[in-house]
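Quick one: the structure is below, and I'll ask about it shortly.
Note that one protein chain of the assembly has been removed; the remaining protein chains are unaltered in position.
Our next item is subunit A:
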Amino acid sequence: APSRCPARAAPSPLRATPGLCSALSAPAGGGRLELAGAAGGAAGGCRDAWASEALLVLLRAGPGPEPGAELQAWAPGSALRGEPLWVHTVEAEAEGDDGPGGKPQAGPLPLLPCARAYVSPRPPFYRPLAPGLRARRLELGAEHALLLDEAGQVFSWGGGRHGQLGHGTLEAELEPRPLEALQGLPMAEVAAGGWHSVSVSETGDVYIWGWNESGQLALPTRSLAEDGKTVAGEAAGLHEGGPDVKSTAGGEDGAPTPFIAVQPFPALLDLPRGSEAVKASCGSRHTAVVTRTGELYTWGWGKYGQLGHKDTSSWDRPCRVEYFVERQLQVRAVSCGPWNTYAYAVEQEKS
């Protein structure tokens, strides 16, 4: 079940546990970063932080008086003392927290503020993006990358063996390739799990694709059916909309149950009660979505309690996290580490 973390300031952006044993929080005010878990340490002057199990990346104010920032990569065991593993000076761009003309700033790490490059946990660590791409947000999965551009178009590249690229095949893509299935539907958010992908449209629709081995796509999965936990046939509001569904061989009693192991095209997912999504985040094998009305839905792998439903069951359909409803809290943001979920919630305003 959710547990409260002491918050000294409104975290923005909310950054969650990137790895097995480490956690970090980055409050906006003052730029102070604190680490907890297997990696300890603290640092000041931080604009952003991003971590994987093997690497801690900080974006800090540059050393000199000019605007611009320094990207630092640290070994988790360093406690942020001594020398970073490497440093990269980030060119000054149209600076300031309020972007030009009120447009949303390029998203958090691993996308760099200039949006011309991103950070990878594996070498090469600094990766430029193609000049034509105007990236707004970038998310990394275990073997793939998702990019949302200024026009709301989603691109994907990397490994595709589990359908996580969404182009309808299991082939890898070396370069960012736009998702044709989503062309013409402006997206507001993208999120990448270990082997699955989520995007949320500006109108609050959720599209989801990739590997469904733990029900992280909210589609019926064989593994949960064998544990008696899936609601076969009652796939909560799954629309086919043309995607090519790859299903495994029939069920136990002869009636072919449409278990879906891999969904290589985006599928439209209906949340219960017709809710509109505003935010999404993915762990390695689970998904979390925040709705316009401040509810949090989670589904997928639940073995480590990451779904927040007070147990360790996995779910292959969206379930509301009742904790927040019971306490009249409105969830405003969610951020998932590989095996956990962080939610930012405020008390419901009395009308």
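Quick note on the criterion: a residue touches a chain if its C-beta (ideal position, glycine included) is under 8 Å from a C-beta of that chain, and two chains touch if they have at least 3 such contacts; residues count from 1.
Operating definition for what follows: contacts and distances are computed from a predicted model.
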Item to complete: If you had to name the missing chain as UniProt does, which of "Meiosis/spermiosis associated 1", "GPI-anchor transamidase", "Guanine nucleotide-binding protein subunit gamma" or "Bifunctional peptidase and arginyl-hydroxylase JMJD5" would it be?
Response: "Bifunctional peptidase and arginyl-hydroxylase JMJD5"
Worksheet item: Of A:Ala54, A:Ala130 or A:Val346, which sits in contact with the chain we cannot see?
Response: A:Ala54
Worksheet item: Of the residues listed, A:Ala36, A:Ala79 or A:Ala142, which one is in contact with the missing chain?
Response: A:Ala142
Discussion item. Can you tell me which of A:Gly159, A:Pro186, A:Pro272 or A:Gly294 touches the chain that was removed from the display?
Written reply: A:Gly159
Discussion item. If I consider the whole complex, including the chain that's not displayed, which of A:Trp195, A:Trp209, A:Tyr297 or A:Tyr342 touches that chain?
Written reply: A:Trp195
Worksheet item: Which parts of subunit A are in contact with the chain that was left out?
Response: 19-22, 38-39, 53-54, 76-77, 142-143, 159, 161, 169-172, 194-195, 246-250, 254, 261, 284, 303-304, 338-339
